[in-house]
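Every protein chain of the complex appears in place save one, which is left out.
Just so it is clear, A, B, C, D, E, F and G label the chains in written order, and each chain counts residues from 1 on its own.
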Amino acid sequence: MELIVYLAGQIHDDWRDRLRRTARERGLPLIFVGPQENHDRSDAIGEIIKGEQPNAVYRDQAASEFNNLRTRIWMQKADVIIALFGEKYRQWNTAMDAALAIQSGKPLILVRPETLHHPLKELAQRAQVVVETPEQALEALAYVLE
Amino acid sequence: MELIVYLAGQIHDDWRDRLRRTARERGLPLIFVGPQENHDRSDAIGEIIKGEQPNAVYRDQAASEFNNLRTRIWMQKADVIIALFGEKYRQWNTAMDAALAIQSGKPLILVRPETLHHPLKELAQRAQVVVETPEQALEALAYVLE
Amino acid sequence: MELIVYLAGQIHDDWRDRLRRTARERGLPLIFVGPQENHDRSDAIGEIIKGEQPNAVYRDQAASEFNNLRTRIWMQKADVIIALFGEKYRQWNTAMDAALAIQSGKPLILVRPETLHHPLKELAQRAQVVVETPEQALEALAYVLE
Amino acid sequence: MELIVYLAGQIHDDWRDRLRRTARERGLPLIFVGPQENHDRSDAIGEIIKGEQPNAVYRDQAASEFNNLRTRIWMQKADVIIALFGEKYRQWNTAMDAALAIQSGKPLILVRPETLHHPLKELAQRAQVVVETPEQALEALAYVLE
Amino acid sequence: MELIVYLAGQIHDDWRDRLRRTARERGLPLIFVGPQENHDRSDAIGEIIKGEQPNAVYRDQAASEFNNLRTRIWMQKADVIIALFGEKYRQWNTAMDAALAIQSGKPLILVRPETLHHPLKELAQRAQVVVETPEQALEALAYVLE
Amino acid sequence: MELIVYLAGQIHDDWRDRLRRTARERGLPLIFVGPQENHDRSDAIGEIIKGEQPNAVYRDQAASEFNNLRTRIWMQKADVIIALFGEKYRQWNTAMDAALAIQSGKPLILVRPETLHHPLKELAQRAQVVVETPEQALEALAYVLE
Amino acid sequence: MELIVYLAGQIHDDWRDRLRRTARERGLPLIFVGPQENHDRSDAIGEIIKGEQPNAVYRDQAASEFNNLRTRIWMQKADVIIALFGEKYRQWNTAMDAALAIQSGKPLILVRPETLHHPLKELAQRAQVVVETPEQALEALAYVLE
Partner (left out) sequence: MELIVYLAGQIHDDWRDRLRRTARERGLPLIFVGPQENHDRSDAIGEIIKGEQPNAVYRDQAASEFNNLRTRIWMQKADVIIALFGEKYRQWNTAMDAALAIQSGKPLILVRPETLHHPLKELAQRAQVVVETPEQALEALAYVLE
């Protein structure tokens, strides 16, 4: 039986690629879904589809319609959500996706460096699992699949 | 008919007091609930109730049990959630509370300065109302109560 | 025991006033809630609270944030929804409110002249009650309260 | 992974055919479902199955039983709903399907010409995506599938 | 704290009156709701409100709109459902109300003479309590309120 | 796409066989599930699995555990429920299954001879479709699959 | 605003009385509900209401109908559940009530001596709060009410 895993978190480095590669190497039956990973495309998608907007706020709003469409469709299909936090960026989308998972009853694996324990304490306490690296999150899923 | 309003957001200044005062002055039938507003007490409550913990991570974890208990009880009773974002702090709890409101079908009023439009665009797009000041959020509720 | 009744439908004439008056005269324990009934205010509320918008589309969008806030809060509290259709106006908000009631399991009383039976046939078939006048809708609630 | 897309909207022209053709040409893994597209058959199905009815109102009611059966079964299976509005027809079924999607938590893509922004403002504000052509709706789904 | 009790079952004798009287004499804080108890009025209500119907089937259908409106409103408010079965009548409404209670997670007290154990075995097995007289049902509620 | 159809109703004649045969002949992609159709086995299954019971009431109770297990598993998987009523038998299980379908939001096709319109009026009014023969129910599903 | 608190756990000593007394002394606006606290009455209630049963198993089954009725009604009304575990007794009812709270989204306060950490580790990990004494549970609620 395959599990569908939603990968929430920043889209500025290749952490998802590394996770997918490791899963493939280990032969884990995981299907990964998630947000648009091309950052420029994610910001521009509103104007690409809807045309030019009056200003930056509306440009953002237009983009978020399509990013949220994507997130909602894939999170509904996911069996489990991995949410990765790092030192950089505000990452409010990550917090949002993590809380959407909590409230919809989908198990959440929170990945964060220990240095972030204080600002993430309430979110961590409601996650199903808290680890520090994406590799540990994969270990957790491998354990589920044993 | 009274409405119960949950006030999510940072607990470092007196924005809730100003909101409560204005609501009272305008005679709006609003009951405000929300997180613990004494910041030191919010951080210390775990050790106050459960005793000393092994280290800072566990101290945080213990505190978050009680903070989340409070949040869950009052958010379940709330008719509407106001979530305030500002320039300072990471505010992941605010993002969490906002997304819990979205997923549980409770209407969300997002308050944020326009300067934050980019990092909050996806959260804003799923909020019911987006305004820039707590006073505007109160205007929105006054409109509901007309 | 009082019942809370949401009154969906156009806001261009005084049908709600007549309904409220009749209910009061008959001593029925009904609390009526519903959309903003001042049409100009309903259209302008977005710019009143959020300030001037770039164009008419955004002006509408801003207004709808507050109108939907109002609708959601009161529909959540309602025990039953009355949705009135007439010959004039597009009334897509009425159809929307009626379907929100159906999907959330709240009993729906549909009021429409018989002349509209064809375009409303699918909505009517999923309503709990279909009548032709607001007075009949009130009769239905009086029957519930006997 | 395939997505199931429910196509709500009028059944008087071939907009669904064009959408299906384009999706096929682009190789998008989309399965389209929707209402009966033969308008006469949609109106007559009640009497075809149940036999002659006393008058036009009951004829409509009988037809709507089967049309609603179809809508409910396919909307329950859909991952996303596209609802198309145009200048012609009352389109209360489209508004109904759109609101059923909103209330059941299924992402809604609203397609409407900008000229309809005012009467559709509340529905648009609760949709996940608002665009002006079916082709843009397909672009949105292609973006989800990237 | 008061409990709201829905009394499902036939409306041909005065079993509800006896139950209400006994509850009052024992001082139990119970609020009783239920279907229309005047049998003729229950059958005629459709034509009373909507006017004459084409034939007996449509007369029944019209009446059931209002009877179901009543049932839905009060069952939504009830904390517990008592469903009484006897030897007479088909009692499909009673079976319907009992199953609506089961599926909506409301505790069901089934009252039936032991002679009916065979045809009611599946319904009884999913009820919360099965007793033989209304007085026993009241004992059960008194036990809850101790 | 295949649809799963739960066939509720009496198990004393071969109406399900006829329905299955017709569906197969017409090539409809329907998978039929339902209760145990061997009546004696349905009554005896409790003692067959659990051993002899103290008396007839407990024998019935034991059987109903397994019959309800079967019903619950298959109804959860069904896309649509057909419930057949006839002149014979009390058929409280049929009414129960029909109401479980209504409350769980699964579309219900009610099949009953017109002679039963009065005692079934409330159940019929909440069904999605009401027809008089199993063949008409199959027509309804064929219409959905067009 | 008052909170309703369900007190799950063994009924062999007076821990609930102490909790209620302390809450009253501190003036906390808490309403306590819970299972029947008279142990003999809890075991006998089935035969008291339904009459003598064939053997001890059926006697237990009859009693549990009424005990579960009580639990379900009060847990549905509770805002928060306190579940107390001790060294004695099997306490499967306590584990059951705790898990019912978890799955229904009601916040759970688990009270257990540290000596029980191993066998309760999975239940503890899904509780909202874990403490060692009823007094600490009351502290937690006092914190919510500050």
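As a convention for this text, contacts are C-beta pairs under 8 Å (C-beta built on N, C-alpha and C of every residue); 3 or more make two chains touch, one makes a residue touch a chain.
As the structure is a computational prediction, the values presented were derived from the model and not from experiment.
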{"item": "Residue, one of G:22, G:68 or G:136, that touches the chain absent here", "value": "G:68"}
{"item": "Touch with the omitted chain, as defined above, among A:11, A:62, A:80 or A:95", "value": "A:80"}
{"item": "Sole residue of G:7, G:30 or G:100 that reaches the chain not shown, by the stated touch rule", "value": "G:100"}
{"item": "Chain not shown, touching residues in subunit G", "value": "56-57, 60-61, 63-65, 67-68, 71, 85, 89-93, 95-100, 102-104, 114, 117-126"}
{"item": "Positions on subunit A where the hidden chain makes contact", "value": "1, 3, 79-80, 105, 107, 109, 128-132, 136, 139-140, 143-144, 146"}
{"item": "Chain not shown, touching residues in subunit F", "value": "31, 33, 36, 45, 48-50, 65-66, 68-70, 72-74, 76-77"}
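Basically, only the chains that are shown with their structure count from here on.
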{"item": "Identified repeat of the B-C interface (over half of residue pairs identical), from A-C, C-E or C-D", "value": "C-E"}
{"item": "Between subunit E and subunit G, centroid-to-centroid distance (C-alpha), Å", "value": "31"}
{"item": "Overlap residues in subunit D, where contacts from two or more other chains coincide", "value": "65, 68"}
